[in-house]
Every structure is written in structure tokens, then in C-alpha cells.
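So the structure is just underneath, and the comments pick up after that.
Every protein chain but one is kept in place in this view of the complex.
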Amino acid sequence: MRRGPLTTTFFYLLLLVFSAWYIVPFVWALVTSVKHPGMVFDGRWLPYERSRLMRIDGQERDIRIIEERGDRYLVRVTGTEELREFPRNEVERISPNWKNYAEAWNIVPFGRYFLNSILISLCITLGQLITCSLGGYAFSRLHFPGRDVVFLAYLATLMIPAPVLTVPIYLLLREYHLLNTYQGVILPGLFSAYGTFLLRQFFLTIPRDLEDAARIDGAGTFGVYLRIILPLSGPALAALATFVFVGSWNDFFWPSIVLTDPDMLSLPVGLAHFNDIYLFEYGRLMAGSVISIAPAILMYLLFQRFITRGVVMTGLKG
Amino acid sequence: MKTKRTLRHALIGYAFLLPSIVGFLLFTLGPILFSFLISFFDWDLFSHPVFIDTANYERMLSAGSRTWDYFANSLFFLIIVPCQMAVALAVAYLLNEDLKGSLIFKVIFFIPVVLSAIPVAIIWGYLLDTENGLLNGFLMSLGGGRIAWLYDSAWIKWGISLMAVWQGSAFSTVIYYAALQGIPDQLYEVATLDGANRWRQFWGITMPLLTPTHFFLGITGVIGALQLFAPIYVMTHGTAGGAHNLIFEVYWKAYQEFQMGYASALAWILFLLIFLLSALYWKYVRKSADYA
Partner (left out) sequence: MAGERTSRTMFIVFGLLFLATAVLFLTLSSETSSQFLVFSTWGTATEVESFQKLIEHYNTTRRPKHRVKLSHGEQNQYTERLLVQAAARSLPDVIHLDRKDLPLFVRKGIIHDLTPILERDSVFSLEGFLPALLPGCQDHGRYYAIPHNFSTMVLYFNKDHFDAEGIPYPDSTWTWDTLLRAAGRLTKTDPHGKIVRYGCLMNIVLTTMIAQNGGRVLNEACDSAVIASPESEGAVQWVVDLSDRHRTSWSILAQNLQWDDMFAGGRLSMIANGRWAAAWYMRSMASGSVDVAPLPRGRYRKGAAVSHMMAISAQSSKQDEAWEFLKFLVSEEGQRMVNRDGANIPALRSVVYSDEFLRHHTTPTMNNRVFLDELPVSVPWPFELGPFVTHYTLQSQLDLALRRIHLGQATTHQSLMIMQENINAAIRAQRHVPAPRPFVGSVLFIVCGVTLALAPLVIRFIRRRRHPDAP
């Protein structure tokens, strides 16, 4: 459809408005993450720092800020009764506080948590790829008694609120001594009704002729699965892998219940545990949040194509 | 012969299903049945469960309990679904136009998909702050007054819905964008030749072809909106006030007051609600899909 210049401008405007709405929280978080202590909630969009020394009568004197008076500061020279007023822009200057990032990085052992998160998410992703593809294949191509009923049960479980499931699963893990272990965090995540559902929908779209041809050539059921179904499902598997990886990476609730050893925490849980980031310095809290968001954004940029391509294949057939 | 084949098929089928179904039974169906069972008991995790028949359900539906308020709050959050679908559709449509610089826009719009709920809730908690929050700053510059977005029971649902739409529309945008990309250009070209303008093309071609997408996003949206918990908990520091919905009550009763039986009963009512709404939506969209 050809676009007139008026329409184009209108579209650009709309895009800009929407982008502003999306991006404002990020910008605010970034700006706050470099603000100095005591200056975080001054209501301004730039990070300011107040100097503790001012040049008075040709000498550098140590000053205390007493009051803000509009666009001027009332200061007192330390150790004397002398009070002076200075314009704001002489006392404070724009200066980002990169120390927030250094401190946040030092307080939370991001490196170790990053590794833990990678380990846990990788295991869960691979596990789900296997169980969901096997299950999806069974539901889509194989005939066995009770197939549809079981599938319906899978679907229904998507709607169960999570808090209610935690206690029984926790007790189960406790029985098998899986608490505070990596296995305890990974095991419940190896199965997913959502993933099975997604892959089933996709497998339904693979033409039967290919399957029949393979069977004529002598392939068994597993052979069909391995040689026909799996290779053709590349995009869908990639999409599922991405969603599962991101989901388990960001998962806070379950790891926080199972893991208590400070060395084993995953990234979001570790971030929540170390209250230093939450204490007093909100600039540092934002810096920590930005650091924790960065890997997700990086991963997104790397896997972007898979997400959109895989979604075309699977999301629509729902 | 037939039964032998059926048996063999059954064995193969369940063999493939084995890893999946073991997990399903252990970690999903088992706990669900357990929680259904427990909803007929009174259990505080420490003592032995005491069988109290349907007392939990009676208490839930009794006059003094605030279950209806929580129910109403849960239903309110459904407003998120059409909002986020509308925003997502608009953004995806604009992206589909492939204007210059679309790449940057795409990155901006798709990123919230990968963000963890908690930092986002923290950031929005400050944006919605009464004294120094950006939203109030914006309102005041327009001449309005301050609103206690997170503390005033009249406004808190709107504040949280705004945040939920912000985060949720990203996923919907990805889906709509992919769907729009799948619509062949020829359809539009033919319509242009026939004299249809952009507006008619949108309602006559685009929308009907997107029906499966509407369906998918609608159902997942409803399921998600009725289970909205993390943002509420983080932004109000655990005191939900006017945003106290059914799932928050499930969490509260289970983990703050240790009344597992009652919490399970509530969870089952919530599940029924989700199920019914999804079924209704299914029926409705099926009908219009057949019509299209």
C-alpha cells in the first residue's frame, strides 16, 4: 500500500509517542542509577553532585549546605558562623556517579550468580526440549487410548494458580532430599504443559506424506521422530528454547524457595537476597537492576530472529 | 488382531509420553489433586490436617468474608487484556509499515519481553510514587493534582494496570507483528485496486485474518491477568489494599496466615473462574471465526 507523506508523518508521530511511553521507565532507571547518595529524589532528570569545597575570597573553603532557596544555596563555612549564598550552578554540577555500578557489582557476586543461572536455565531448557518434543509428538501423531483426555488435562493445568502448587512440590522435594540442590530447582522445570501444547500444535502442521514415505522406507516410530519431525521443527524448537530459557532465567519464586546456600543462588534470587543493594542507596539499587537486566537484553539481541520466526510458526496455530 | 495392535500402539504412545507424563503427574497433577484434597481440610502445615468437609467453601461464600471484593478486583484486572492487545496491534501495525529506522523501534518495543518482573516492578514503583513519581509530575505539569497511585484504593488498580499493560503489550506486539508479516501483500493490492482505503482494508482484511492471533492472545491474556501477583506484591510492599485480588488472597492465606486448606479452596474457585472465562472466550471467538 502506498503511503502519502501525511500518513507517513502521522505514523512516525504515533511511533514516537509509543516509544516514549516504552522508553521512559528505562531512561529514568538509567539516570537514577548514576545519581549520588542524597540526590536521588531531587526530582531532576540529570545526576547532580554537590561540591563540599567552594572558592571564597580566593581560598578553597570547606562548606556545608544549609538550605535550598529557589535557585540559590545557603551555605555555611565549616568551623565558622559565616553564612553565604551561592547560585545553584556554582555549588552543584552534573556528574554521573559510576561508583554505584562498581559497588553493586561488588556487593552481589554477579559472576557466580550468572553462572548458576546459566547452569539452571540450560538444564531446564534442554530438558524441556526433550520432554515436550517427545510428548508433543505423541499427542499429535500417535494414537493411544486416552490421548485426548490426557491432553485436555494438560491444558487445564495451565490455569492453576502457582502458589497452591508450591507446598506439595516442596514437600515432595523434601522427601527425596532434593532441597537446596541444583537438581531440586531444575527437576520441576523439566516438564511443561505449555511447551508440550506449543510443539503439538506445530507438529500437527507437518505434512503426513513425509512421515508415510519414511515408514515405507522402514523407519520405526522413533525413527520418524528423529529423522523427520525433529529436523523440520528447527524454528519451533528454537522459539521454545528461547522462551523457556528466558522464563527460567527470570524465575524468582521457585529458586528462592528451594535454594538457601548463598553460593548456589540464581541471579534474580541473589539480587533479592543481598539487601545491601536495597539499603538506603537507591541509585545503587537501580544500578543493580540495570546490571541484572543487561544479560537478558543481550540474549534478546542475539536470538531476536528466532523469536519472531518461531512465533510465526507456532503462535498463530493456537 | 485389533486389540494387539491397539495394545502396541498404547505402549508406544505412552513410552513417548513417559518423560513428560512422569513430570506431569509428579509436579502438576499430583500437587493439584493434593490441593483439591486439602481444600476439604483445615491445615496449618504443622498440625495434622483436620477434615472439615466443605467448611472452607462455606466460609469463602459467607457474608463476612471479602471474597466478593477480591473477586471483583480480579475481574477488574481483565481490563488489561483489551488494552494491551489494542496497543500491541497499533504498534505492530506501525512496525509492519516498515518505516525507516524500524529496527531501532523494534528493539525498543520487543525488549520488555525478556525483562524480569521484579526490576520492572521496582522501577514502576518509583514512577508511580505520590511525591516524586514521574506520572504525578506529568499530571501536575498538565495542571492536575497528585494521585496516590499505589496507596489510594480508588486508584491503585489503575496504576497497576498501567504497568501491566506496559509490560504485557511487548509480548503481544511480537506476536501481532509476526502475524501481520504473514499476511500476503497481494490481498492488500487487490483491495486497493478495488478502491478500498486503508481503514476499510484494516477492518476487512487484516482483522479477520488475525482472528487466530486474537484468540491466542486473548486466552493467554485472560489467564495472565487473573493471576497478576508479582507487580502488586512488589509495588505495594505486600499490602495490596485496593488491588487485593483473589490470587493475592491465596498467597496471603497460604503463606502469611498458614491456612493451607482455605487457600486451596480459594485457588480452586480462581481456577474455575479462569476456566469458565477461557471457555466463554473460546466459544465466542470460534463463532466469529466461523463467520469470517
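Every chain is named by a letter (A and B) in the order it is written, and numbering of its residues begins at 1.
Basically, a contact is a pair of C-beta atoms (placed from the backbone, for glycine too) under 8 Å apart; a residue touches a chain by one contact, two chains touch by 3 or more.
These numbers come from a predicted model, not from an experiment.
Chemist: Among A:V24, A:M54 or A:L74, single out the residue that touches the unshown chain.
Modeler: For the chain that is not drawn, the touching residue is A:L74.
Chemist: Touching residues of chain B against the unshown chain: what are they?
Modeler: Residues of chain B in touch with the missing chain: 40, 42, 45-46, 50-55, 57, 125-126, 129-132, 148, 151-153, 238-239, 241, 255-259.
Chemist: Please identify, in ascending order, the residues of chain A that touch the omitted chain?
Modeler: Counting over the whole complex, chain A touches the hidden chain at residues 37-42, 52, 62, 64-70, 74, 76, 78, 83, 107-108, 119, 122-123, 126-127, 129-130, 167, 170-171, 174, 177, 179-183, 186, 226, 230-232, 234, 256-257, 260-262, 264, 269, 272-276, 279-282.
Convention: only the chains that are shown with their structure count from here on.
Chemist: Calculate how many whole Å lie between the centre of chain A and the centre of chain B, each centre taken as the average of the chain's C-alpha atoms.
Modeler: 18
Chemist: Residues of chain A touching chain B in their complex?
Modeler: Touching chain B: residues 1, 3, 7-8, 11-12, 14-15, 18-19, 21-25, 28-29, 32, 41, 43, 130-132, 134-135, 137-139, 142-145, 147, 150, 153-154, 156-165, 167-169, 172, 187-188, 190-191, 193, 196, 221, 225, 246, 249-250, 252, 268, 271-272, 282, 285-286, 289, 292-293, 296-297, 299-301, 304, 307-309, 311-312, 315-318 of chain A.
Chemist: So in the complex, the part of chain B that touches chain A is made up of which residues?
Modeler: Interface residues on chain B, with respect to chain A: 6, 9-10, 12-14, 16-24, 26-32, 34-35, 45, 87, 90-91, 94-95, 97, 99, 105, 107-120, 122-124, 126-127, 131-132, 134, 137, 166, 170, 174-175, 177-179, 181-182, 188-189, 192, 198, 201, 212-213, 215-216, 219, 223, 227, 229-230, 247, 250-251, 254-255, 260, 263-264, 267, 270-271, 274-275, 278.
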